[in-house]
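Structure below; questions to follow.
Chains shown are a subset, placed as in the full complex.
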Amino acid sequence: MIVDKAIYCGGVRETISGDISDAFNDARSRGDCFLWIGLHEPSQDEFDLITSEVRLHPLAVEDAIHAHQRPKLERYDDTLFVVLKPLQYVEESSDIEVGEINLFLGRDFVISVRHGEADPLGGVRRRVESDPDLLAAGPAGVLYAICDQVVDTYSQTSHEVEHDLIVLERRVFSGEHGDVTEDIYSLKREVLEFRTAQDPLIPVLEEIVKGRVELCAHIREQFRDVLDHLLRVDTRVDEHNELLTSALNAHLALVSKEQSQAAIQQNADMRKISSWAALIAVPTMIAGIYGMNFDHMPELHWTLGYPLSLTVMAVAVVIVYRLLRRSGWL
Amino acid sequence: MIVDKAIYCGGVRETISGDISDAFNDARSRGDCFLWIGLHEPSQDEFDLITSEVRLHPLAVEDAIHAHQRPKLERYDDTLFVVLKPLQYVEESSDIEVGEINLFLGRDFVISVRHGEADPLGGVRRRVESDPDLLAAGPAGVLYAICDQVVDTYSQTSHEVEHDLIVLERRVFSGEHGDVTEDIYSLKREVLEFRTAQDPLIPVLEEIVKGRVELCAHIREQFRDVLDHLLRVDTRVDEHNELLTSALNAHLALVSKEQSQAAIQQNADMRKISSWAALIAVPTMIAGIYGMNFDHMPELHWTLGYPLSLTVMAVAVVIVYRLLRRSGWL
Amino acid sequence: MIVDKAIYCGGVRETISGDISDAFNDARSRGDCFLWIGLHEPSQDEFDLITSEVRLHPLAVEDAIHAHQRPKLERYDDTLFVVLKPLQYVEESSDIEVGEINLFLGRDFVISVRHGEADPLGGVRRRVESDPDLLAAGPAGVLYAICDQVVDTYSQTSHEVEHDLIVLERRVFSGEHGDVTEDIYSLKREVLEFRTAQDPLIPVLEEIVKGRVELCAHIREQFRDVLDHLLRVDTRVDEHNELLTSALNAHLALVSKEQSQAAIQQNADMRKISSWAALIAVPTMIAGIYGMNFDHMPELHWTLGYPLSLTVMAVAVVIVYRLLRRSGWL
């Protein structure tokens, strides 16, 4: 689907009223002009319309239609094929959604192909149109603006990841670790996906910054700025990855500690319980003895037999209590 | 065993009726033709037949017969020797089977040697024969089609691995972790074997993409496409490897957690049990005392002795119950 | 905010009384002079004043205003843009605070932009002013002095980290491990932040030491000295990172050990308790039997029945005691 199309001449946007083919010819004849055609998940047919005007390499076109590429920059004769993977952080599920933007750039045209629902390119077009410097830079300016926007999504996402990580850390160390293991693992998975989207963009931008991409050489300092942001994100992503591993280990150590303390507590409780049981068992045993029905048990006939037996019980309890106290069980 | 042999001239397949030797001469004299001979686990004798026509380096031939090579590309004067390792995922056992394809390529011939039961080359031949562009590209086109097919088996296998990993993750976090440790380990072993098959192919394709392999230089953009797919697989394999390590750690943390909770539960249960035991032990002891047979136990002769003793028991139980309640044991 | 401004000619500081614009012209006309303007979190307006005199690249100016850059060195035509990240160790919270210094350097000027509260540059200016050699080296001398100062903050911070690590180690191995897990994790986070601030400075200094930065080439041996300090810090930071991982593992091993010993102790205690319980239960059972009220219990009528029963109890206790002793339970 063609989302937007326009011709930019001398810093002014002109709508393309008629045929795309005419627009191309128009742009070429006037010079200092370029076309920007924005597509969203186009079909082969839609592509064929455009390809009849500009020579795009069939393999690149196939990539652009099927998506699922990794970030890359490919040079075909006089056109450039660039793949970018913008990210979007989904608040509700703490998920990272990976989009895809495919770009064809020539001296006088930009064809942007977007996949996925998120629309990071609308804002870019508005920014480009309102910035004469960018318009003057031509297709390279558009590429710069898009790269800047994509790296911005990385930056935002990495801040969200940082935030999630801090929440996880708090949960790990507050002891309220419900499903903290699963959440750490999930975030690690997200971070790895993040890295997969972002890492291959570094050499792409380095290539441009070093001036090896002719089409963009005149504004490579702008790209250096984007690369700088990207490198900062990159460092942070690696840091997050390393911290998540440490957080899992820390969680394990805390759980082990908890378990160790439970074991120690349990032993202390068991000693206390057993001690009290012993204290009750001793007089019960004595009472049992004097409950026996032998004919000849002299103590039973003593006048003081009963109070004496009670005294014996009490003394036994005191002695056992002292012994337990001394050995630290009570 | 010769599986298939044909001569391709101007995009048309011609069956070789007679001698291979004649076919070679035929191909050379007509130009723009090439032979494709497909072998399956050939013997030395079968090879000798062919080698009498084209000069293949004896070491390469030995490699091709004995198999068990790592993916590589070797240049011998005017021939190329390429080893590829296709994968096959076996659904029942979740195993990855590693095959081997050895290729000899010259200006006007392709000799493909397949080892193992799987037959990924049949489909490739049909594809090549039905695609005039590939046929026009000559032996390089065949190499491209085979590489594409092999990387495709990687891509499929890595999707299967991803699927297995997701199942494992679900088992780890659902708590239903029967033999999850063994399954994580097994999958890790599979992933390492995967990497061994796939990793050395990267420099081979890079070599071709950079145009350093003369025979394939004219369609190196096609190879770039294959390399791209391979790099994507490569990233995913590394990711899987890292995630499996994390999954094992997460499993360990969960088991420790489970154990910790079991220990805490056990302590709570033990306290409850002991409390109830104490509640029963106290009246039992009192009953024991009044069961003693002393002649002079005044309480026994009181009219209210019995109800009083029961009251004492009840009061004792209530007091002990309250004490236990207050200290949180009941 | 302009913190300080001065013109340095032939090793002497002259205060700028009038307009900055005049000062620039003055410096240029006299030769062998340079201006040093120190800013603290300047606004765009304050910058515009200066930028009207010297051509600074707008992207660099934007970076300098918004801060949050990574250490880097960028060349723009005839000016140099350098970002440095000084550190400050906060004693109370054991936190590392990361500051930021942005520097613009030209043949005849230095513009330093400081962010954050800490003021590492005041001391540097005093050092430069009192050292004729540094003044003679011009802007490069200032850059050297600032780099030296920044790397010095790294060196001090890494000593503090070393100290914190040693305290942690002592806590881990003394068994008094209260929140040691959390503290190890926190320190790891600090160390990673440290590395983020310090690591990208290495290639910056290497660039200068190799003489690739024209402006600083004449004193690159001084920079080599700074690089040397930085590399030493770098090694130490990596070492700390590795040791913290080991410390967490060691802590885990010790906690497991503790737990293992608790379990063994508990088993020993349980055996002892149960043994004593058995010793009491046996005579209680015997007493119960002779407390039965059957009419025909011959033993009850024996003259020696009672002492005999007591003897039986005692013998039973001794036998059980011996058995328990022999099996190691008592």
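Brief remarks follow.
By letter and in written order, the chains are A, B and C; residue numbering begins at 1 in each of them.
In this text, a residue touches a chain if its C-beta (ideal position, glycine included) is under 8 Å from a C-beta of that chain, and two chains touch if they have at least 3 such contacts.
The shown structure was predicted, so the numbers you read here are calculated from the model rather than taken from an experiment.
Here 3 copies are displayed; the structure file describes the full homo-oligomeric complex as 5 copies.
The rule is short, and it goes like this: only the chains that are shown with their structure count from here on.
Contacts between chains trace an open chain of neighbours here, each touching only the next in line. Two copies of one sequence, subunit A and subunit C, touch each other mainly through non-matching residues, since under half of the numbers at the interface are common to both. To fit its Cα atoms onto subunit C, subunit B must turn through 145 degrees, a value rounded to the nearest 5. Relative to the centroid of every protein C-alpha atom shown, the closest chain centre, again from C-alpha atoms, is found for A. Among the remaining chains, B is positioned farthest from subunit C, on the basis of C-alpha centroids. Averaging C-alpha coordinates per chain places the centre of subunit A 24 Å away from that of subunit C. For the pair subunit B and subunit C, the distance between C-alpha centroids works out to 39 Å.
Counting partner chains per residue, subunit B shows two or more touched chains at residues 291.
Across the complex, subunit A is touched by residues 169, 173, 221-222, 224-225, 228, 231-232, 235-236, 239, 242-243, 246-247, 249-250, 252-254, 256-257, 259-260, 263-264, 266-267, 270-271, 274, 277-278, 281-282, 284-285, 288-289, 291-297 of subunit B. Only residues 57, 59, 63, 68-70, 72, 74, 76, 177, 179, 181-182, 184-185, 188-189, 192-193, 196, 200, 245, 248-249, 251-252, 255-256, 258-259, 262-263, 265-266, 269-270, 273, 276-277, 280-281, 283-284, 287-288, 290-293, 297, 299-306, 309-310, 313 of subunit C touch subunit A when the two sit together in their complex.
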